[in-house]
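I have a structure I would like to understand better, so I am pasting it below and will then ask my questions one at a time.
All protein chains but one are shown at their positions in the complex.
This part shows chain A:
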Amino acid sequence: MTGAVSTNAGQLLALYEQMAVIRRTEKAAHDLFLAGLVKGTTHLASGHEAIAVGASAALRDDDYVFATYRGHHHALARGATPEECLAELMSRATGLCKAKGGSMHLTKASHNMLGSYAIVGAHLPMAVGAAWSARLRGTGQIAVAFFGDGATNIGAFHEALNLAAVWKLPVLFICENNLYMEYTPIADVTAVANPAADRAPAYGIPGEIVDGNDVVLVQEAVGRLADRARAGDGPSLLEAQTYRHFGHSRTDPATYRPAEEVERWLKHDPLDLARGRLAELGVPEEAVTEADARATGLVQQAVDAAKQAPAADPREALTDVWADGGAAWRT
């Protein structure tokens, strides 16, 4: 791995701890599902932690983030707590979305994390609109859409890239390429080798590839492209290469992935890479162990609190359709 990026040891340790919290939250989500406490499905982001944490570290607190149904890591990286995320998955009244959204729709709007969307590619135009709005209001904010490799073959991706390029908007499109479009290798269904980055030239915007498992490299790339966008130089596309530790969704054991490929990627784990960098920076082993222990404690507390939280209030089913809080469709 490159060591070209200079990083403050304290900052990197903080990023490591965020990734450790995400890893443990995803593990808890997995275990709670098996225990029958999470229903529906989950699309876990274990393995993708460095993309959310590295990107988030490079953004301003008021920048807009739009994520997908594999979005727990983005909600957490933008300030949602493990407790409110797990409570949402467990259908608790204290859930992030009052148990109306579930795993696929985690949202922390008070931090401008404006949602997780489960129709592939749909949120890319929304990020374009948020960037347009930021420019119209002159706030200096940028918008970021995170999406999977599968989204690069849907129309909304191409419409969004073209409009963002034509209007030269401050938006970043960050592809989390984990090599599989659900169960199918993305290479089998895509006309170009790099599903996101290779499309960028068609829209006249920068298209870069980064090791999405290296939080330092992600932070560097996103920071540079964010500066460019904020300076008025328009959108960019970043393809972050990564790998899922679990299958596509809860019911997928991912047996279609070759064992040697899985092994290779598990050895290229985002947390391991960060630990290596911390050691290179002279951070003592105990400091990392303490960060791990804090993450474990936080997530365990979150699990306990979510288990004890009240179930979703049935009366909430008929609220929040309209801005007045209600659901009346007729007089």
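As a working rule, a contact is a pair of C-beta atoms (placed from the backbone, for glycine too) under 8 Å apart; a residue touches a chain by one contact, two chains touch by 3 or more; residues count from 1.
Keep this in mind: contacts and distances are computed from a predicted model.
Per UniProt, the protein behind the absent chain is "Transketolase-like pyrimidine-binding domain-containing protein"; the candidates were "GMC family oxidoreductase", "Amino acid/amide ABC transporter membrane protein 2, HAAT family", "Transketolase-like pyrimidine-binding domain-containing protein" or "FAD:protein FMN transferase".
Within the whole complex, the absent chain has one touching residue among A:46, A:68, A:107 or A:213, and that is A:107. Touching the missing chain, out of A:90, A:156 or A:175, is residue A:156. The set of chain A residues touching the chain not shown comprises 64, 66, 95-101, 105, 107-110, 114-115, 117, 119, 122-134, 136-137, 143, 155-156, 159-160, 162-163, 166-167, 316, 319-325, 327-331.
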